[in-house]
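Removed: one protein chain of the complex. Kept in place: all other protein chains.
Per-chain residue numbering starts at 1, and chain names A and B are given in the order in which the chains are listed.
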Amino acid sequence: MAPARKLITQPGWARKPRRWHAFLTALLVLPALALTGCAGAGALGGGGAGVQTVTVAIVSNAQMKDAIDLVPEFEKTHPGIRMRFVSLSENQARAKITASVATGGTEFDVVMISNYETPQWASFGWLTDLQPYADATPGYDPQDILPKVREALSYQGHLYSVPFYGESSFLAYRKDLFEQAGLTMPAHPTWTQVRDFAAKLDNKQTGLAGICLRGLPGWGEVMAPLDTVINTFGGSWYNMNWDAQLNSPETTQAVEFYVNLLRDYGEPGPAVSSFGECATLFGQGNVAMWYDATSVVFALEDPSQSKVVGKVGYVPAPVEKTQHSGWLYTWSLAIPKTSEHKDAAWQFMSWMTSKDYMHLVGKEKGWAHLPPGSRTSTYEIPEYRQAAAPYLQPTLDAMNNADQEHPTLNPVPYTGIQFVSIPEFQDVGTRVSQQISAAIAGHSSVADALKESQKYAQTVGDTYKGAAK
Amino acid sequence: MTTTIEAATAPKRAAKRPEHGPGSRADGWSRRIPLLPALVFTFIVTQLPFVVTIYYSLQSWNLVRPGSRHFVGLSNYAQVFTDSQFRQVMLNTVVLTVGAVLISVALGLLLALMLNRAFPGRGVVRTMLITPFLITPVAAALLWKTTLLDPTYGLVNFVLSPFGAGKTDWISSFPLTAVMMAIVWQWTPFMMLLILAGLQSQPADVLEAAAVDGASTLGIFREVTIPHLRRFIELGIVLGTIYLINVFDQIYMMTQGGPGIASANLPFYIYQRAFLGFDIGQSAAMGVVVAILTTIVATFALRLIFRTFSGKEEAA
Partner (left out) sequence: MSTSTVAPPAAPTSTSEPTPRKGSGRKVILAVVAWLVGIVFVFPVFWMVLTAFKQEADAYTSPPKLFFAPTLEQFKEVLGSGAGPALLNSLFATVVSTVLVLLLAIPAAFAVSLRPVGKTRDVLFFFISTKMLPVVAAIVPIYVVVNEIHMVDNIWTLVVLYTAMNLPIAIWMMRSFFLEVPGALLEAASIDGASLARTMREVVLPVVSPGIAATALICVIFAWNEFFIAVNLTAAQAGTVPVFLVGFITSEGLYFAKLCAAATLAALPVVIAGWVAQNKLVQGLSFGAVK
């Protein structure tokens, strides 16, 4: 049998490897030339003597995207600084930033955190004290920051992160549908009233849901609005002895109210609904009321996203036993202690959270795009007052009435309105939210869900008893 | 010339090959050398993390409670076994993996059979069928959640609504099924390709001989095709299982493990412990437990079921 010689003349196979290998080599060499010696393509175009690179970990929301678009303006006026961004979805960003900062990672010079992390991380010594920087920067005016927000981002009287964006919660409703049905939304509605309205407006035939509420598991998903409902019904997560209160009568009443409201007059698929789903439903005209963040206005008042622009009214978060119940949440920028470019980082941060930045956004992107809920002066800009007229006052009121230090009817050992400001909350809050979500889906009863939740919460509460917290 | 393993040969250890050169020591080493780079590389890159993971699993370390790190020996492991949720999650993982693998193999078989015959545009159809495997899993999962399975806007409900079944909330009511659908959609092309290759490498003369002998189509399929395909199906099951035990993206994007933990699998559960609870010791211990369990199951499964490992094969 003819050996090797015959093989080389086999059609196709022998020739293809050559062409294929050449192609592959080319494919390898070209990027290799560019990248060998670099850590990655993101580093291209940077550096040079005297240029500092500041790396920012940021959460990808619309306002942050605007900021990234406007960064060339910053780089123009600060030629020695080069900006790099890592933009991720909220959960990914939070996980990544926490892992990095907690283990002393050095990838980031600026991290976007919130009023949940700031006091805790400041107490751990993970963040740079920003008060000296803020005080030493002319025109920065840290006193201009909304008071409740400034409080929330401080530790021992010093600012440890600066707010870029702040929100509270309120109730959005379809003015036209209310008018048609002959209903009037009071200036300070209660949850009982809201349920009443939902019952009257809900119409399964035409596919109109009375109300849209979050139900997706997650400590920042369903737990955010639910915690505010619990607070205003007189419940809480813990009492002063760190006994978990999740199946106390008040909390049980609150959770039953929320779950039943969703089951009776809520949107389809509530157990996996979050902001996006409700925004779509409301924007398409399939929902009469929506209780969620004050930032709903960005989805509802944007013609490219919503069909009900101009038909939406806004009232404060519904209450029952308390005066106010809106939550408080800010996205803020902080500098990890391990950063090697603190001054450059501050220059960027102060630019991005300054009064001038607001005017820049207004001119370049439109006045409706201003990041809300950070500075009092923003709300005094005439162009903004005009562009944001439908929701300006309700938003400002909500921000000014959200007291993170005293969230509940009765005193509690923790701070935080829609969360409990302890490190364990991400985990226990999510576990509890999974139980609640199962109840919303009808897979379990509220009583059972709360019984399980109580166990989780008590395990955590026990570790705080006796501790000097 | 080798014989294929269909012949019931006595089990032979795949080791000794006296006819290939001297069985000397030098030859033994020259056989091993090509293997060494891959072996050494894999060993270093994978075992180092494994050892580090075990090291951390013996500590109690919560990232967001600084100063809490201390050695606790095996207590993390004890906690894993007393965690009632862990058991449920393990069950979910088994159901999901077995279901997804079997369904995608079955579907892949059907599709491969369909593609095995010539018809106009076969290449185009084959291309269409492969595409799901090429899309990034994160995007594909989101596609399923929003475009297909959404109760109000989803296409599945839209298509079913003329039949009156158009308001099902798939993701809340049937979470594990919904996740399985998304996974099967992406992995069926992979199985299909493997099996198609098997079908198309059937020796034509054997098939003709059987047909000439008067065997029915079904008979041919059963007696000739299936045995030949067994290898490919086995390879598909092995590879599919190894990957699907670790499936993560679909659960993360579609259901977040909910409602409750109805659709949480082991990787997702571990992820939550590591990145929500930031309990590195606990999640590391869970990972090690999963690795050990998988290894045990795999050892038995591979030896009992697959010829590759029962030593019944030889190289050409």
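Rule of thumb we're sticking to: a contact is a pair of C-beta atoms (placed from the backbone, for glycine too) under 8 Å apart; a residue touches a chain by one contact, two chains touch by 3 or more.
Source: prediction; values computed, not measured.
S.K.: Using the document's definition of touch, tell me which of B:A78, B:V98 or B:I242 contacts the absent chain.
M.R.: Selected residue, touching the omitted chain: B:I242.
S.K.: Which positions on chain A touch the chain that was left off?
M.R.: Residue positions of chain A that touch the missing chain: 1, 3-4, 7-8, 10, 13-14, 16-17, 20, 24, 27-28, 31-32, 34-35, 38-44, 55-57, 59-62, 65, 68-69, 84-92, 96, 99, 103-108, 207, 220, 274-276, 279-280, 283-284, 286, 293, 295-296, 298-299, 303-307.
The rule we apply is simple: only the chains that are shown with their structure count from here on.
S.K.: Centre to centre, by mean C-alpha position, how many angstrom separate chain A and chain B?
M.R.: Spacing between the chain centres: roughly 36 Å.
S.K.: Which of the residues in chain B come into contact with chain A in the complex?
M.R.: 62-66, 145, 150-153, 167, 169, 171-173, 254-262, 272-273, 275-279
S.K.: Applying the document's contact rule, which stretches of chain A touch chain B when the two form their complex?
M.R.: Answer in residue numbers: 95, 98-99, 102-103, 120, 124, 126, 207, 216-219, 267-272, 277, 280-281, 286, 423-424, 426-427, 430, 434-435, 437-438, 440-441, 443-444.
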